[in-house]
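Okay, here's the structure, questions in a sec.
What follows is part of the complex, with its chains left where they were.
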Amino acid sequence: MRVFQHVSDIGNLQQALAEAMEIKHDRYKYQSLGKNKTAMLIFFNNSLRTRLSTQKAAMNLGMNVIVLDVNQGAWKLETERGVIMESDKSEHLLEAIPVMGCYCDLIGVRSFARFENRQDDYEEKIMNQFIKYSGRPVFFMESATVHPLQAFADLITIEEYKDRTHVEPNPLFGGEAIERTPNKRPKVVLSWAPHPKALPQAVPNSFAEWMIAAQEGLEDGLDFVITHPKGYELDPKFVAGAQVEYDQMKAFEGADFIYAKNWSCPGVTRPADYGKVLGDYHNYSEWTVGTRQMAVTNNAFFMHCLPVRRNMIVTDDVIEAPTSIVIPEAANREISATVVLKRMLQAL
Amino acid sequence: MRVFQHVSDIGNLQQALAEAMEIKHDRYKYQSLGKNKTAMLIFFNNSLRTRLSTQKAAMNLGMNVIVLDVNQGAWKLETERGVIMESDKSEHLLEAIPVMGCYCDLIGVRSFARFENRQDDYEEKIMNQFIKYSGRPVFFMESATVHPLQAFADLITIEEYKDRTHVEPNPLFGGEAIERTPNKRPKVVLSWAPHPKALPQAVPNSFAEWMIAAQEGLEDGLDFVITHPKGYELDPKFVAGAQVEYDQMKAFEGADFIYAKNWSCPGVTRPADYGKVLGDYHNYSEWTVGTRQMAVTNNAFFMHCLPVRRNMIVTDDVIEAPTSIVIPEAANREISATVVLKRMLQAL
């Protein structure tokens, strides 16, 4: 694997899940694989979960890790040829990126959407420069349009919980255990939810991409439905083949997993709206996932990539219920990252 | 050991010192203990000695280390339930802290007193959130009220020096060797000293707590005296049982160890003064530890946790004397941290 960006990069999903479970059973099993190999993690944006889990994953594999924080604003690389470089850009990407590749074996990069220009974001300009010029395998640690380490962790989490019939309460919150009847082919719903700020589409794009692939790529498959207000249609590049249901309550009916997430306007129908919050978010408060919606599901598990704004995306009751699996979902970030780095090491 | 906060957490002091000496003799002895274990060090405040020595300690034990710097000002976690999170707080502590626990085995946290509210500081609100929600053993790397890794290092240093009869000069400063007659039960004096800024009470609180425990907890014991101007009384929670002598010269008589430190008003007698410098610090210049005071001691060793302002806390002459042991004291930070992490690993 030279690039980890899309679900297709991981190949057979059933096989990927088998490897994830193997790692979860013994996360140090491939420790000799990373001996004398170095992972360079380059962050153009802040990171908590991704930084910690990927660093942990690399160490699980016995790798050395170098973390590099680069202020996105200060990363002023010249990208054109022929320019007399006398401005504030002190280096050309044609030198900067190959040099980074010199001192490591694998490169992970985080670089968010800038919302300045839809095309730049959706063409993954920065990530593609690393792919093209670094000379090293590159894995995406959330880019302008995708967050595959998250989506893979989400898939692992669904696989772990889909057959559960008995769900214990979270000791932090108490409550009673829940009994549920699983569906062999679970129904997974991605639901937009309101948020005061403009957020990127990376998480919903990747989640959709992975769930669509899982519909037929997993042995028992799953049914995937997306629900959001009009105007928030995701890019067809990621959601072609997905069922979209604009009525949130209808979408939730009989669901086994609810994946809540806000995203700003992807600009598919109106490019001028790209990266915007459409209208006053207070007018969308009925989209906040609460007990009203959860009541029509099949005792669905609640998921979110975190950080999450309570009582905006989801109510306290729902995120504290025994069926809330946001913490095990976050913990699986270590597992997905370990599998991906393992694959990349094996392909060196 | 699930929490390292108070002297009582370390148990028998004589045993703890024996382990410290064992580590000092071979600091890599327990290297296999930390294999595939990860220490997460979270800094809400700046750190030099604690960061370096704790990182070194974890590596001595063969652990992986993840260091996380969190801007205290930027750490805006919602702590209440029921709030619609539409302000600048983008995450709830009920999600943030359990997630950090997912990617590590032990958590160290540094979080200073904020001086906004005595009760918040003295209740250790932030540290207790980590203890309650992280799901991992937590060690204090200086909190609002305690700095136990420092106090343990101080105790180790006293143990190492208390029997010394011959003291060589520091080659950096020169001078002549000193002969001294040790006391079997050494006299240890904690002396307040002036400082231009308001400093927390964490260091004197812990030093007092540990010395009081050592009075009877060590085989030969020690005698502990605190001296400070009126108004700087430390919280009884930490100093109950300690002898307080307001006359500094009297306190120093026959002392074997002088531990100088500034602290701001603990607000015990007048809560409104909490965290304040009482009066003009220039009026307290006679409290600066100099040769005048050291002359009445038993050739006492001089200690300070560092950083220290010279000629404010202590004169050049005293800190450069052969009996100044501030550097070996700092070096023992590695030893105390190694013992504490070793204990926590053994208890996993």
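Order as written gives the chain letters A and B; numbering starts at 1 within each chain.
Definition applied: a residue touches a chain if its C-beta (ideal position, glycine included) is under 8 Å from a C-beta of that chain, and two chains touch if they have at least 3 such contacts.
It should be emphasised that the depicted structure is a prediction, and the values quoted were computed from it without experimental measurement.
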| item | value |
| --- | --- |
| Number of copies constituting the complete assembly, 2 shown | 3 |
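The rule we apply is simple: only the chains that are shown with their structure count from here on.
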| item | value |
| --- | --- |
| Approximate Å spacing (C-alpha centroids) for the pair chain A, chain B | 42 |
| Touching residues (chain side chain B, partner chain A) in the complex | 36, 38, 40, 64, 66, 68, 78, 81-86, 90-92, 94-96, 98-100, 102-104, 133 |
| Partner chain B, residues of chain A touching it in the complex | 28, 31, 48-49, 51-53, 55-56, 59-60, 172, 196, 281, 306-312, 316, 319-320, 326-327, 330-331, 333-334 |
